[in-house]
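Sharing a structure below in structure tokens format, with a few things to ask.
Yeah, one chain of the complex is gone here, protein chain that is, but the others are all in their spots.
Naming follows writing order (A and B), and every chain is counted from residue 1.
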Amino acid sequence: MEFGGERVLDSINLDIEDKAFVTLLGPSGCGKTTTLRIIGGFQKPTSGDVLFDGSSIIDLPAYKRQINTVFQNYALFPHLDVYENIAFGLRISRLSEAEIDRRVTEMLASVSLRGFENRKITSLSGGQQQRVAIARALVNRPKVLLLDEPLGALDLRLRKDMQTELKKIQQEVGITFVYVTHDQEEALAMSDTVVVMDAGRIQQVGTPEDIYNEPVNAFVADFIGESNILDGTMPCDYKVRMFGREFECVDKGFAPNEPVDIVIRPEDIDIVPADQGLLCGTVTQVTFKGVHYDTIVDFRGFKWLIQTTDFCPEGSYIGIRINPEDIQVMHRSEYSGLYGDYSSYSAEYEELVEEETEEE
Amino acid sequence: MKRKFLAAPYVVWMLLFTLVPLFIVIYFAFTDSITGAFTLNNLVSITDYATIFLRSIWLSVAATLICLIIGYPVAYTIAQCKPKTQRILHMLIMLPMCMSFLLRTLAWVALLEDTGIINNIITSLGITPLPLIRNSGAVILGMVYNYLPYMILPLYTSISKQNPRLIEAAEDLGCNKVNVFRKVILPLSLPGITSGITMVFVPAVSTFYISQKLGSPGTILVGDVIESQFKGAYNPNLGAAMSLILMILIFICIGITNHFTKNTDEEVMMS
Partner (left out) sequence: MRKASKVVTVIVFLFLYVPIIVLMVASFSSGTDLAIFKEFTFSRYAELFKDTNLLLLVRNSAIIAVLSTAVATILGTMAAMGIYSMKGRIRSLVMGLTNIPMTNPDIVTGVSLALMFAFTGTVLRLQTVLGFWTLLIAHITFNLPYVILNVMPRLAQMDPNLTNAALDLGCTPIKSFFKVTLHEIMPGIISGALMSFTMSLDDFVISYFVTGSGFLTLPVEIYNYTKKPIHPKLYALFSLMFIVILILMVTMNVLQARSGSAKRRLRAGKEAA
């Protein structure tokens, strides 16, 4: 897929299973919205095909696809009231008035908007508009529902509530949801399958647990959650070498002495007295986070983030232990070396600061 | 806040030079031209001009409808162009509005005359010349020509500011191209249609030059009569009465238009 001469999507190959909740996750401009628009029929890829139930729908215009969309910022019709917005698609397919009324009423109930029938769109709150947009799409009983950053315009609290509600709705109607977001927490919480994208390419497809526990490259590891990404080598199967020491691990299948990226999640590290540690370093910064402390530890000039419930004062010399299954070894990729250590750590997490709406 | 007093000079000015003059029109309409005494004669004698009023309304309604029918596709086409082309076309629509409408109307006389440009071309092709001028058709043409930009511009504004996502949403919900137009583009451009109709109808119904040049004595319009009351047969009281009736008629016509497009008005205010 090219766009204005720029390659926006590159060799996307994605299978979406029936009745799954699939999330396209990535930073702004990664091509996730473009992918969604291709599925919806609003854009045509320069090459490639879209198959639906085994047959190509690439030449089918949007209005003939059994797919409906919940747009970013909803795109509700300002000249129609809530009822007419929801009834829009049903009227186009010329259902009987009684049938339309039955289905719209039912839909209004399931998104808890009973009594809002004749309200103007402009008089609704963000959360209510969101619900109308979902109802308007679902009332047509599509096989697939596409959702483009549907919670982007809502505040944090409402967003959390809507996450649960959306998941509930998806289980009730039992259809495929394809969901686009840049919020990794949202993606992990709601999806059956997460598709991590960057620079127009799919980086990893997997269950939320897979994506979090076994990222395939440094990009995925960094984008999803907090992680210490380290340089190392694999002398042989089940052994990884870093900081001049060998550690036990559960990975295999690498070439002998292959340079690798190693991910260790901050919460998987245990702090022990210095003499019992596999590695020893000095605590340089401690921030209280509620459930745990964010502790920055300097290991020979490389700063790690450790999330622990044990308080270690700044300046103390400590040791750490890592279980073999908590060491994730990844092949080197173009992202290797891009993500440094935590020497510029700030008490705010990155993803909480980033509050952008994207227009791809 | 004292800021609202910044508007004081303006309010005083507008009261003095728009509201007071309107009351003076009313005063003149109800007084005798010689004695200055109260009278209803001016308003009563307007009934003599009923056909002229009716003709003015009928010709300008026709011109307004033609403007709407040919202006809509133009506005729509411009709104579909690339931004750069849109700016150029928008400018080209505005440009004639800034040029002397008297001379441009005169050019139409030269085009439509019995020995004018169009008839010259027609006769050179061996066809008998057509009676193109000094009839109601020519007056309607003059109105359409002069006021068409006033229809296209508001239509263009209301179409071009529509959110393209709404069109996609309609397609997503099963609309083909025709239905997208009928169910989304057209209703959303209703405010543009209303203001276009007003902006064409008001000057068309009150014009006083077009029919003098392109029409015949049989197509005299209200504007011509009002003008002659002030500049020829000096009877400002009758002229004032006619102006008053014209204002009321326009008020009613705008009211009717707004009645048909009522739903969208509130949205215009909100956005």
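To be clear about the criterion, a residue touches a chain if its C-beta (ideal position, glycine included) is under 8 Å from a C-beta of that chain, and two chains touch if they have at least 3 such contacts.
Values in this document were obtained by computation on a predicted structure and should not be read as measured data.
Within chain B, the residues in touch with the undisplayed chain are 1, 3-11, 13-15, 17-22, 24-25, 28, 70-71, 73-74, 76-78, 80, 84, 87-88, 91-111, 113, 115-117, 120, 145, 148-149, 152, 177-178, 181, 198, 202-203, 205-209, 213, 223, 226-227, 230, 236, 239-240, 243, 246-247, 250, 254.
Please note the rule applied: only the chains that are shown with their structure count from here on.
Chain centres here are Cα means. That of chain A falls 56 Å from that of chain B. Interface of chain A with chain B (complex): residues 40-42, 61-64, 67-69, 71-73, 75-79, 88-89, 92-93, 120, 122, 136-137, 140. Of all residues in chain B, those touching chain A in their complex are 163, 165-166, 168-176, 179, 183-184, 187-188, 190, 263-264, 266-267, 270-271.
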